[in-house]
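All protein chains but one are shown at their positions in the complex.
Chain lettering (A and B) follows the sequence in which the chains are written, and residue indices restart at 1 in each chain.
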Amino acid sequence: MSSTPQEHGVGLAPLRQRKERRYPTPPDGVQTDAGAPIRASSLWRDAWYRYIRNRAAVIAGVAFLVLVAYCLIWPIVSPYDPYAVDFSQASDGPSLAHPFGTDQFGRDLFTRTALGGRVSIGIGFAATFVILTIGVTYGAIAGFLGGFVDNGLMRVLDALYGLPYLPFAIIVLAIFGGGNFWTMVVALSIASWFTTARIVRGQIITLKENDYVRAAHAVGARWLRVLGRHLLPNTLGVLVIAVFLELPGVILGEAFLSFIGLGISPPDASWGSMAQDGYRAYRTAPHIIIVPSVAIAYLILCANFIADGLRDALDPRTRET
Amino acid sequence: MSALLEVRDLVKRFPVKRGLFFERTVDYVEAVGGVSFDIAAGETLGLVGESGSGKSTTGYCVLQLMRPTSGSVRFEGRELTELSGEELRRVRRNAQIVFQDPYASLDPRMTVGNIVAEPLVVHDVGTRRDRRARVRELLDVVGFDPVYVNRYPHEFSGGQRQRIGIARALALSPRLIVCDEPVSALDVSIQAQIINLLKDLQAEFGLAYLFIAHDLAVVRSVSDRIAVMHHGRIVETGLAKDVYERPKDAYTKALLASVPVPDPARMQERKADRRKLQSAVAM
Partner (left out) sequence: MSAPLLEVRDLRTHFFTREGVVNAVDGVSLSVDRGRTLGLVGESGSGKSVTALSIIGLIPKPPARIVSGEVIFDGRDLTTLSERQLEDVRGERIAMIFQDPMTSLNPTLTIETQLVETIRRHTDVPRREARRRAIELLDEVGIPNPDARIKDYPHRLSGGMRQRVMIAIALSCEPDLLIADEPTTALDVTVQAQVLDLLDDLRREHDMAMIVITHDMGVIAEVADEVAVMYAGQIVEHASAAALFARPEHPYTEALLGALPQLEDHASRSGRLTAIPGRPPSLLDPPPGCRFAARCLYAGEPDGCAEHPPELRELRPGHLVRSEHPASERARPREGAPA
């Protein structure tokens, strides 16, 4: 609801009474007063082009998308029931009918891997999202407010930093009982957001010094607007990279917790729980543990290369032209 | 009749912090040490000085972008140092700023149109359509083709960006604009365009300028009156003509003598003068 001009004394009467200003046309009519933009491009498109030129990043990107597609689609179209037990087929190695082989219960591993992928990747992204939310909020507040608040928040963070996330994760799971998607998410994120908070705080502090932030203050923008409209959007680049950097850690975390039996437990599939299944049979049927392990490694590799590619793409100064 | 802007004994000190755990303030750096001046409506006061003289800090303190440590800033009769929150925001409409760095003063993630419209949005002026029309008008007035309203700042050159910044400063029809080194980052031929633009705008809208710069020749071409700053204090004030032709302060004299003039014939004379004056001020 806009206020009336009279109340605030800012009229929208035309700036000038004279008629239209004409741009002078110099010979050739080429450049007017200010002229056309000197380079037509968008920040994202430039970044995209830089990303594309990084072969490893492109391959990793495609590989990642293929993996996600596989996890989402295959369980729907698969002829096998991932939970059906059939001991006649138990512990078979890879074959045409079962590209990844079967586990001790005769379940098709190709299908279970896809299913497990949904859970593992799902937990991975969800936990990463939570990490980012907490980290960004904490870091943004500290960076933006500065002074005492920043000092206090950072000292608390320093103290928390030394705590390894694993005991925390285990405690959470012990209290709330493992095996649940959301408890896993909480367990993995509760003690993993410290680095993100630090990064965001640093970024905000740097950005705060920019003239355009001062300009927003000069114009009378309230702090919420400055934060939301000027500071956070400009940290987007850093955040996108942070997502792909946090992801491997979270995936491994989930795998580990499930492996030691605290996380997702059978018969539900996650790569970690599948590894737990396969652990006992590794001497006779190694493929049962190898398959989920390779899947985890694959995902982590992709995430790392993507993060690398993104960082180079979004910050051209790190590369040689 | 009181002036548009009255600054008295403005002081700005920055704390120097030390400490491992919790930082303590151990000392102060005095950037501005008691500065006083007036600006009348429609006039330009040139604030000139070298780096570290405190001129930019003075400009920020006048607009309360940095809060002065002490002193008084009266704008349109109101004491700005006592205002905050909504009241200050309302006053902000009448005093704006143009920054030095055309590359850092525009948010790279906003379109040109949004940048210029921001003041209007922040103060909730007009409808969307009104604002769009106003933005076009503003861009037109500064010589920027309104057709490019949806482009991003990085697509434009320094001079073009500076025009965008000026359009933004004009959006709320301010009475005073603080120009913080507005042409220092631009090439000479573009500088001239922007200087001419600023002069035209002043004539047309009756703007007052606090023109901060280190380039003495540039300041001369836009200012009615000049104040020379050195180490946080004003060492000389007066009409532009008087300060440039009959400087009284030793520092002002040395400063003027140091500026290279594009005239080789006069160069030798100036060199001799300069050596004498510089040793007098013991640079």
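Criterion: a contact is a pair of C-beta atoms (placed from the backbone, for glycine too) under 8 Å apart; a residue touches a chain by one contact, two chains touch by 3 or more.
What you see is a predicted model; the values in this text were computed from it and never measured.
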Option touching the unshown chain, where B:Arg93, B:Arg161 or B:His214 are the choices: B:His214
Residue in contact with the excluded chain [from B:Val16, B:Val29 or B:Met267]: B:Met267
Missing-partner contacts on chain B, residue numbers: 50-51, 157, 159, 187-193, 195-196, 199, 214-218, 220-224, 240-241, 244, 254-265, 267, 271, 274-275, 278, 283
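Quick note on the criterion: only the chains that are shown with their structure count from here on.
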Whole-Å gap between the CA centroids of chain A and chain B: 43
Complex contacts: residues of chain B adjacent to chain A: 21-23, 60, 63, 65, 88-90, 92-93, 96-97, 99-101, 104-110, 118-119, 122-127, 130, 134, 137-138, 140-145, 148, 151-152, 154-157, 159-160, 163, 165, 168, 170-173, 193, 204-205
Of chain A, residues touching chain B in the complex: 2-3, 5, 8, 10-12, 14-16, 21, 23, 32-43, 151, 155, 210-212, 214-222, 225, 229-230, 233-234, 236
